[in-house]
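Only one protein chain is missing from this complex, and each of the others stays in its spot.
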Amino acid sequence: MGLFGRLVDDLVNTFVSILKGHQVTWRNLWRERVTLQYPNERPKLPERYRGLPGLHPELCIVCGACAKACPVQVINIQGRKIAGTRHRELVRYQLEAGRCMFCGLCEEACPTKPVKAIRLSNTFELAVADKSALVLEIPQLLEIWKSKPVEVPEEQYLAATPKKLAAQELAKQAEGEKPKAEGAEAAPRPKRVAAEGGPAGG
Amino acid sequence: MNLPITLTGIVEGALAPLGLQGLTPLVVYLLDALIILLLLIMPVVTILIWLLRKMLGFIQRRLGPMRVGPFGVLQTIADAVKLFHKEDLFPANADRVVFALAPFLVFVPAVLVYVVIPFGQGDGFVTKDLSVGLVYLTAVTSISAIGIITAGWSSDNKWSLLGGLRSAAQLVSYELPMTLALLGPPLMAGTLSLSGIVAAQQSVWFVVPQALGFLIYFIAALAEIAHLPFDLPEAESELVAGYNVEYSGMRFGLFFLGEFANSFTICLVATVLFLGGWHLPFLGGLPLTSWQTGLATVATMALLGGGIWYLNWRRAGWTSATRWHWLGYVSAAILAAIVLVAGLVGFISVVITLVKTSLLVFVLMWLRGTLPRVRVDQLMSFGWKALVPLGLVNFLALAFQAATGIPTGWVLNLLFFVFVGWLLLFAWRKRWAYSAVS
Amino acid sequence: MATETKQTSEPDGVLRLGGPGLAAEPTGDIHEIETDHLEVSMGPQHPSTHGVLRLKVKLDGEWVTEVQPEIGYLHRGVEKIAENRTYFQFLTITDRLDYVAAMACNAAYAVAVEKLAGLTVPPRAELCRVIVQELDRIASHLVSVGTYGLDLGATSPFIYAFRDRETILDLLEMVCGARLTYSYIRVGGVARDLPEGEWRTRFRQFLDEFPPMLDEQDTLLSENEIFLLRTRGVGVLPPEVAVNYGTSGPVLRGSGVAYDVRRSKPYGLYPQLDFNVVTRPTGDCLARYQVRVEEMRQSVKILRQCDQLLDEIPPGEVLAKGARGVKPAAGEAYASVESPRGEMGVYLISDGSNKPYRLKWRSPSFVNLSVLSAIGRGWKVADLVAIIGSIDPVFGDVDR
Partner (left out) sequence: MSAHQLAFLVLGVLILVSALMVVTVRNLVHAALFLILCFAGVAGLYVLLQAEFLAVAQVLIYIGAITVLILFGIMLTRKITGGAQPPLASHWKAAGAGAGAFLLLLLYVAMTGQWQVSDQPPMDSTTTLGLALVTRYVLPFELASVVLLAALVGAVLLARDETR
């Protein structure tokens, strides 16, 4: 191919290639949009979505597995024994959402059944005006927890909370019976769980 | 068409008691320029920017601006307000005077161009129909190069200096093929006045006998205004943003507006010089009443506007983001009414010109949505090795035709048409070595 | 593999490489008039550096005479963090390395720990791993190819690429709940089995719809003459230089060296799968781009096989026993996977505790980037942008 032939070939290539690109963009001009008008239209989140962690304080057995499993140590948990029983209740539960990386290890470590006390919700709008608002306390955490639907009916999962179990235990003690571990079996022993969740604190 | 009350009359009446009648033409010019700036350029540029973002969005399967006003029409105004609010920054070592001056050197010529452009038929639609209109056009557009290179230099930033130098080289190089291509229409029309050139296109638009010239002009003009395949002076991925890196606030806004005003200008000039200005296709030779022309134009406008509306509706649907859609229909109705009335009164030629221009603007946006950017040496070699020789051949053929009557120009363009036809018919099916790999 | 190189040390200490692109290298001394070289800093806040890369560039007009990458702006001390996390916990940190292809990071780490601790991964988990890794490879290559278009000034391919990537991210989100920081591939298996029902339908739909979309998007770039002008013959990396610098992934395969960890050091389910190692002989930017595009097609091929395997391998256990509290015996191990950017390797030393004694991350982006100062010289600024884009570094991966 001579110089002229090459020139013509180049010209043809250029023209046709540019026209082809335009054909693509023209086709796309008539296609449906793929974007979402976000605040007006909400994204449909999958069931496994990992958003802000929420906590149900009634369900928590204060085993500390979540705090130990957390790779970035954003969970600060304080509990106390309910006097005279083997059960514990929450005193304080702090989650520093600003440092949380939504890995979900806390949820995986949580031993409560049938619903986990700490669950990653579908909340993904995390912007706050003040950094201190990112430190979540129990009331906020409960709200977040409740924002995600639960398959089990409420009366069922709230049937065996540590407080109720403790009350039962105390009542039984008052009746003079030896505290049997009937209710405690519903809530597994914390020590074993902690070992499974990884001894982060150790 | 002349309005019953002329601007000149009003100004003269106002100045006469002061004994300053002599200044009337000057004041009329200034007022004319102001009116053009405020009533034409600003709204047109505003709408253009919206249109560009909308079209780009559609091409990319997005919606583009949707928040401010119906379908986001007022987005540009919101952006301008934001730009006005921004702090006007000066870099520490900048040459303050030059830095402050440069945006105006870019923006003012972009506006000055409109002085000679006939928007419609008759004296009322052109500020000053210079007998050397075409030369004026090229002269004024060449000024913006100074603004760009001084902007690049005065920012005291290496990237913007590089951008400024690039653009200076680019503007100077592409002025040559552009001017060569622009020589065609006046040669055929026998006048340099833009109104005269449009008038000469009554029977046949110059894009037919000057297809090659039109193509060269359009490509070179793209390079002149630094539009996408040639937007090297502000290649954001290479030079950050080129000459306007350091600009902020309304000074940046002026560059921005100037750029869009320029893209409107090149389309307008192409319309006036090659696409027959206010003449309608195939109807150029027919005597049409303003009614008929008006109806034809309304139909075109409805098609254009309806197209965009349809696209937007199809994508956005009836979400709450489009709850102001009725405002869109109202404004469309008002627009249609204006066009209808304009057709009756005689403004219709302006509307036709603008419709043609906006079709060309759409082509610009289409290009912008499709092409990558060329490299600086490729740009130069394309300009000097392809466009300049082609432009010279085209011009010589036409000049020979004008001097001797032998239709060399026609033959050349016939060949061009044959080439394009062959390209579309046969080469389209060719598979490329690089298309399917492995 | 070729080890002979054409490197020669010049008397002035400047390393010159013999490549077709470098033969035309301009230097300051060719001009009789003394000229200044312009030294500019490209980055760390430059729109085309794919992250926080800073390049010290010396320019002679538009020509690049010297380029030196400066890294470390994103350094987070990941290797040190590893020493303070249990083997299981550290996995969540690996998401932050190559954040464009976090599945590969998860996989590299998991494979290394499994080798160190002698864990056996359940077959279903292996299948899940391949699926998410290949999906993630496509997503990562889409980012690379899309932003490459953007580097060269084309905006639409970028948007189209991200549109398709969005589909993949949706799929991965359904699998593990996150779009970038998956933490899905765990030490000893995967976090959960793949969801059934809707996910499977959408997965198949994606496999059908993606290839034509890819072709269309590719038309915009590799069939466009301007794009070809910008990439063909630009930034040529000769195979011997590529090997000597230790590059891997598309950068190496673009130079014609058929090295792919999935084939060369097979792991997981890959030996059973049928796919080609894509190479291109030319070693220019276009070759690297094309390798990526073709690898996406190969990934689709792999995923189609996996779709069948999903029916053959029944759902079951997806995490090996004892993976959570894994405590490897004292020793060391190196394992690597083929990330979208190349060989991503993890070298682990255990002292017998539940935390790594030392972790070394061999990040492909870091190694690939080092070749930049060798091939970046002698081109124009615009070409430099094209070259960086074709190397496709991810800074989470480079700086660690």
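As written, the chain order gives the labels A, B and C, with residue 1 at the start of each chain.
As a convention for this text, a contact is a pair of C-beta atoms (placed from the backbone, for glycine too) under 8 Å apart; a residue touches a chain by one contact, two chains touch by 3 or more.
Quick caveat, the model's predicted, so the values are computed rather than measured.
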| item | value |
| --- | --- |
| Hidden-chain contact residue, picked from the options B:Val132, B:Val363 or B:Leu424 | B:Val132 |
| Among B:Leu74, B:Ala94, B:Val113 or B:Ala145, the residue in touch with the chain that has been omitted | B:Ala145 |
| Omitted-chain contact residue, chosen from B:Val81, B:Val172, B:Val363 or B:Leu392 | B:Val172 |
| Listed residues B:Leu63, B:Val113 or B:Leu161, member touching the removed chain | B:Leu161 |
| Residue numbers in chain B that touch the chain omitted from display | 22-26, 95, 97-98, 101, 130-132, 135-136, 138-143, 145-146, 149-150, 152-154, 161, 164-165, 168-169, 171-172, 175, 192 |
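One rule holds in what follows: only the chains that are shown with their structure count from here on.
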| item | value |
| --- | --- |
| Nearest-to-centre chain - CA centroid comparison | C |
| Distance between chain centroids, defined by C-alpha means - chain A, chain B (Å) | 54 |
| Whole-Å gap separating chain A and chain C, where each centre is the average of the chain's CA atoms | 30 |
| Distance from chain C to chain B - Cα centre to Cα centre, in angstrom | 44 |
| Touching two or more other chains - residues of chain A | 13, 17-18, 21, 24-25, 28, 34 |
| Chain B, residues touching no fewer than two other chains | 59-62, 369-371, 432 |
| Contacting residues of chain C [partner chain A, same complex] | 85-86, 88-90, 92-93, 95, 156, 160, 163, 166, 170, 173-178, 181, 183, 191-192, 195, 216-217, 219-220, 223-226, 228, 324-325, 354 |
| Residues of chain A that touch chain C when the two form their complex | 13-14, 17-18, 20-21, 24-25, 27-28, 34, 45-50, 69, 71, 101-105, 108, 120, 195-200 |
| In the complex, chain B residues that touch chain A | 55, 58-63, 66, 311, 314-316, 319-321, 366-367, 369-371, 420, 423-424, 427-428, 430, 432 |
